[in-house]
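To start, I am sharing the structure in question, which I have written as structure tokens.
A single protein chain has been omitted; all remaining protein chains appear in their positions.
Going in written order, the chains are labelled A and B, and every chain counts its residues from 1.
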Amino acid sequence: MSALGLEKSPQLNSHGELQHLLTIEGLPRDVLTRILDTAAPFSEVAEREVKKVPLLRGKSVFNLFFENSTRTRTTFEIAAKRLSADVINLNINTSSANKGETLLDTADNLAAMQADMFVVRHASSGAPFLIAQHMAATGRDHIHVVNAGDGRHAHPTQGLLDMYTIRHYKKDFTRLTVAIVGDVLHSRVARSQIHALITLGVPEVRVIAPKTLLPTGIERLGVRVFNDMREGLRGVDVVMMLRLQNERMQGALLPSTQEYFKSYGLTPEKLALAKPDAIVMHPGPMNRGVEIDSAVADGGQAVILPQVTFGIAVRMAVMAMLAGN
Amino acid sequence: MPITTQLPDAEALCAALAEDMRPHVDPATTALVGIHTGGVWVAERLHAALGLQMAPGSMNVSFYRDDYNQRGLHANAKTSQIPFDVEGAHIVIVDDVLHTGRTIRAAMNELFDYGRPARIDLAVLIDRGERELPVAPSFCPHSMSLPATQVLALERAADGGLSFRLIDK
Partner (left out) sequence: MKIHIKNGRLIDPASKTDKPLDLFIAAGRIVGVGNPPAGFEANSALDATGCIVCPGLVDLAARLREPGFEYKATLESEMAAAAAGGVTRLACPPDTDPVLDEPGLVEMLSHRARLPEFAHVHPVGALTVQLEGKELTEMAELSEAGCVAFGQANCAIVDTQVLLRAMMYAATFGFPVWLQAQDPFLAKKGVAHDGEVAARLGLAGIPVAAETIATATLLHLVRETGVRLHLRRVSSAAALEMIVAARVAGIEVSCEVTINHLHLTDADIGYFNAHARLDPPLRSRRDRDALREGLASGAINALISDHTPVDDDAKQMPFEEAEPGATGLELLLPLTIKWAQEMKLPLVTALARVTSDPARILGVKAGSLALGAPADICVFDPAARFLVSRENLRSQGKNTPFLGVELPGRVRYTLIDGHLAFDGTLG
């Protein structure tokens, strides 16, 4: 517990409404449920001929991506455009930050261009918090910040779309056993998933990984730790796979992708240990043959492509809710 | 606490509305679209009474309201469902109470995002006046005026029976 007294979460405004979406941690269950409920009608918008609603018309959404990601940026762009917003994409790798402009200077410059919303992805944990706090401190509370992934800390829209997917296929969170498999240590997706699953009442959340890929004290987040994948997959309803990045071989965390696949890759044989109607999820992009076997990725239990579709609806819901607060 | 003002019988109004509409609809081609939630219930009554072939659609107009910037997004999980082709169709928008006209404006905007209808009519049970936009019902069996502080709401009982209730804001 903090010796200095609890700070107010910068996500909520003075009325307790969601001002920014920075992390799932600390959001009450009813807020998460409300986001999932709001996403459902947005899902329908994609089925129509005119895939647009006028909610964010006249509003400017700036995609501030300090870390490369075409996929995530594209889904946010589609979501914003379907809300009729004007979207501006900034790949900061190639612009001023390389010339030494600080994160806050970049944010200030863009705020001066009448931005209404920042969608931020950054390699450092906490960067979107810094921007949100700075906007509040400089009298620009009307600018909403959506965290599109910060360092290892959080990827809240991914966590939410994963929950939407689970709810779509499994309905009742309170009866599930869910396993998250892979590099939890470096994964912002895993952290967001864990917070969401626990908040929504999933009774058993498991993480499956070698010790080198688990953060110290992970059990204190409320999960059951397994180092043996076969043990960990027994009887689960949902298998959430995480991407393994090549850099892990360099940090003496793993010897090789072949050995990783042997112990922690999801094959049909290992999947058979889960419930017969278990679903397989992956945030993408997949490393076939590293964390997941093609037979599983392309098989009947994988819901990886629906995750992408749901992702647009969830992001539309988040942006529509924030912009209205 | 609802005030005991004399409120009309909702079921009787549904029957009267159906009779008003009968000469003007074609059971093979006319399509109803009810606005959540009250308009959907009325549309079900009308659909049965008029023997229409096209299944009724429903609309959640939250994404087209004009008060988003003031009030934010309405917490409404209902989906819009239009199970027929809007392009070139004769559509009747159905709602329980017509007041300022803003909901109907939003409903029309939403319909036009589905396609270009040949004709749109508006059927409501009660018109309480005080329009703020130039919207007029095509079919409406009852008018009444009410104080601005009161909301007239349609309710459905467990057995499906419809009735009106007056609620103080």
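Quick notes on this one:
Heads up, the rule we're going with is that contacts are C-beta pairs under 8 Å (C-beta built on N, C-alpha and C of every residue); 3 or more make two chains touch, one makes a residue touch a chain.
Since the model is a prediction, treat every value here as computed from it, not as a measurement.
Every shown chain that the unseen chain touches in the whole complex is listed here: A.
Within the full complex, the residue among A:Arg167, A:Arg188, A:Arg206 or A:Lys270 touching the omitted chain is A:Arg188. Between the chain not shown and the residues A:Gly151, A:Gly284 or A:Pro306, the one that touches is A:Gly151. Of the listed positions A:Val45, A:Ala111, A:Val146 or A:Ile218, the one in contact with the omitted chain in the full complex is A:Ile218. Residue A:Leu130 is the one among A:Leu130, A:Val181 or A:Ala196 that touches the chain missing from this view. Taking the whole complex into account, subunit A touches the unshown chain at residues 1-4, 6-7, 9-10, 25, 102-104, 122, 124-127, 129-130, 133-134, 150-154, 188, 191, 215-218, 220-221.
By our rule, only the chains that are shown with their structure count from here on.
Averaged C-alpha coordinates put the centre of subunit A at 39 Å from the centre of subunit B. Listed in rising order, the residues of subunit A touching subunit B in the complex are 17, 34, 37-38, 40-41, 43-45, 48-50, 52-55, 320-321, 324-325.
Contact residues of subunit B toward subunit A in the complex are 60, 62-64, 68-69, 71-73, 75-82, 109-110, 113-115.
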